[in-house]
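Okay, here's the structure, questions in a sec.
All protein chains but one are shown in place.
Just so it is clear, A and B label the chains in written order, and each chain counts residues from 1 on its own.
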Amino acid sequence: MRHPQLNADGKLQHLLTIEGLPREMIHHILDTAASFVGVSDREVKKVPLLRGKSVFNLFFENSTRTRTTFEIAAKRLSADVLNLNITTSSASKGESLLDTIDNLSAMHADMFVVRHASSGAPYLIAEHLNRIRGPHVNVINAGDGRHAHPTQGLLDMYTIRHFKQDFTRLRVAVIGDILHSRVARSDIHALTTLGVPEVRAIAPYTLLPSGIEQMGVRVFTDMREGLRDVDVIIMLRLQNERMRGALLPSAQEYFKHYGLTAEKLALAKPDAIVMHPGPMNRGVEIDSSVADGAQSVILEQVTFGIAVRMAVMTILAAN
Amino acid sequence: MRHPQLNADGKLQHLLTIEGLPREMIHHILDTAASFVGVSDREVKKVPLLRGKSVFNLFFENSTRTRTTFEIAAKRLSADVLNLNITTSSASKGESLLDTIDNLSAMHADMFVVRHASSGAPYLIAEHLNRIRGPHVNVINAGDGRHAHPTQGLLDMYTIRHFKQDFTRLRVAVIGDILHSRVARSDIHALTTLGVPEVRAIAPYTLLPSGIEQMGVRVFTDMREGLRDVDVIIMLRLQNERMRGALLPSAQEYFKHYGLTAEKLALAKPDAIVMHPGPMNRGVEIDSSVADGAQSVILEQVTFGIAVRMAVMTILAAN
Partner (left out) sequence: MRHPQLNADGKLQHLLTIEGLPREMIHHILDTAASFVGVSDREVKKVPLLRGKSVFNLFFENSTRTRTTFEIAAKRLSADVLNLNITTSSASKGESLLDTIDNLSAMHADMFVVRHASSGAPYLIAEHLNRIRGPHVNVINAGDGRHAHPTQGLLDMYTIRHFKQDFTRLRVAVIGDILHSRVARSDIHALTTLGVPEVRAIAPYTLLPSGIEQMGVRVFTDMREGLRDVDVIIMLRLQNERMRGALLPSAQEYFKHYGLTAEKLALAKPDAIVMHPGPMNRGVEIDSSVADGAQSVILEQVTFGIAVRMAVMTILAAN
């Protein structure tokens, strides 16, 4: 059975997850992104690759930041962009998810960028669209529940490749609230696919998903131990709501054990890079001196993220 | 006295209502829409007819779905589109409706698409703009109170003409909450103008406006009786809030008597088409098997709706 994100020719029609994506396909996306990095630097930041296409940003969960990155990417490709915040819309009128999709699809949408609180919602949408529209429409998962955030995963890989070139010689640590993080899941799949020999997951027990070892990672609950000699550090956002629950004692306590400080960073390789998907909680999972320090590549991630999203949109539209 | 939607030459300057619109004018809009149906299928879905025009979507009542259809139509005509959700804006600062219009008009808006909870609001706006700006600005009623929703009426006529060609041989049934429906009113005016010999209104007594017979319709309270031998079925959305009031016993009870099921549909002509303006309440006014069945043209309505809105915008801008 073919993966729902691939078309009959085995090409990428939707981007739903990094899991199962072949290594060459990931590199092809990163190579294409490299050709777009320059566009955002130009005087006229536009290329006509999606001119006359209608891209729908379908956000069932509010996220101005993520929506903005896709909106910029689509506009720089000259697409027409329509922003639909569905929480305040038809959903409240009791229309089903698939009726909403049917409707927008009947308006000849070319591409849906979907953010949804439920894991799997973009799959449901993609499979439904395959059934009713065939190969002529594309879905990009912009984050679904705890499951996946593939464009974030890809931009993280772009960033690592940019700074470290060869994935096959790296030690990479993913640190923090892995349990609730779609970013962590996407990153781990990408890193193992790209041949990173050692991926470490560092978190307190309460924030580790059960069975995490089966994803091919080494687990550490002691951050100092886990950081030793790593080349790449991927910090995760700690959502405030976790603190209110039973999972964590307090932000101060968390910072003490799992916050990235200059002192802890010194345990990694001297040229290790520090990444974070944003928005950051300074003083919770990361110290300001590190976030703004020389090893931080957090803003480069954002810049590369536009190019990666332009690449994904272009590749999907062409397939 | 000339109708406020016509200019001095008797041409359409605004689209406020279908009531009183001559048959030829309706056909002219539908013919123009036909020329736009292909545009949305193209690789580059854009024509430059409204390039450099400013279209303001002025929604005093939230409706992402309707706003989106106008936004797409305007963007495919290459207009600049500005979305103003007025409920959260100046209205809350106590500015009057006409001061808001004066202001936006002073920014050289070319076209206003107005959705308002009060019947007549788009008329007020059009008459005011005629006074202060003369014939250089257009208003499209995107739904006002219980009064009218003319672009929905026109897209319904487009759909009927597409599937049934000749209006003068049809039996058409409009079914459901006619009392509160601006769609029903617009459809009935259009159908009688276009020469449909028998328009039926099917609803419980409590959801029929008084004097409905004077609109030229035959009234039925028994759905089975009313459906017999009709060519076209237009289902109406039952708004949930009606159920809470005294007008209806329950959704289950409503569905039993006035929900369109396969069994009831069999009473109509075998080639009858089923329409619905959306969003649907499956299991309340329509059964899923019918909504998704072979006779349903509900999604075609949406597709044609874009073309009809492009046609209306183009015709108004040209007049």
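In the analysis below, a residue touches a chain if its C-beta (ideal position, glycine included) is under 8 Å from a C-beta of that chain, and two chains touch if they have at least 3 such contacts.
The structure presented is a predicted model; accordingly, all values stated were derived computationally and were not measured.
Which of A:45, A:136, A:169 or A:256 touches the hidden chain is settled by the complete complex: it is A:45. Of A:25, A:98, A:267 or A:280, it is A:280 that touches the chain left out of the display. Considering the whole complex, the residue from A:262, A:299 or A:318 that touches the absent chain is A:299. Among the residues A:68, A:165 or A:250, only A:68 touches the chain that is left out of the figure. The chain not displayed touches subunit A at residues 40-46, 62-65, 68-69, 71-72, 75-76, 240, 278-282, 299-300, 302-303, 305-306.
In the full complex, the hidden chain is touched by subunit B at residues 51-54, 80, 82, 84-86, 88-90, 93-96, 99-100, 102-108.
Note that only the chains that are shown with their structure count from here on.
Rounded to the nearest 5, the angle that brings the Cα atoms of subunit A onto subunit B is 120°.
Subunit A and subunit B have centres, each the mean of its CA atoms, that are 41 Å apart.
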